[in-house]
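Heads up, one of the protein chains got dropped from this complex, but the rest are sitting where they should.
Then we have chain A:
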Amino acid sequence: MSNHEQHETAHRPVQRKEMSRRQFLSYTLGGTTAFMMGGAVLPMVRFAVDPLLTKKGEGNLVKVVEESRVTAEPQEFKFKIHQIDGWYESEPELVAWISRGNDGKVFALSPVCKHLGCTIFWNTKGHNEYDCPCHDARYSKDGKNLAVANSPLDEYEVVVDNGIVYLGPLVKNTRS
């Protein structure tokens, strides 16, 4: 009896770590299918996410006004930038509120309210503040948020050269 058992164990097939034919077939078929689907779908995905991967346009400095016209009281100045939006090129007009601070420096504030994006104006209610018509947000002359909004008004990058004020891209408020 014990002899017989030994005989059985001797003839048990060797356990090798290999995949079955069925597994091999499903891997090759699955791999080929994935490769072909990838070949079709990947170009489309890359096509769709292209805006994420293209370099953002750099803001150029735009000539806006002579330095001598800038006063301590904020004034509204309009200037045009060249904008390329896909297949559509345009020259939209932007607005900056430019004034001279108590430190004598010229600075330019964006008119876009930091609450929900409405357009603010200087001194519409006679408090010498920027007022937003939508939800009564208020900002100081330096753009510091006084009510409703959670952050100060953005500033344009300002370069004064040869008595001319040039404005660049928007930056975070540096004065409050």
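For the reader, a short list of remarks on this structure follows.
As a working rule, a residue touches a chain if its C-beta (ideal position, glycine included) is under 8 Å from a C-beta of that chain, and two chains touch if they have at least 3 such contacts; residues count from 1.
In this text, contacts and distances are computed from a predicted model.
This figure omits one chain of the complex; the name its UniProt record holds, of "Signal recognition particle protein", "Phycobilisome protein", "ABC transporter ATP-binding protein" or "Menaquinol:cytochrome c reductase cytochrome b subunit", is "Menaquinol:cytochrome c reductase cytochrome b subunit". Among the residues A:43, A:57 or A:101, only A:43 touches the chain that is left out of the figure. Seen from chain A, the chain kept out of the figure touches residues 40-41, 43-44, 46-48, 50, 53, 86-88.
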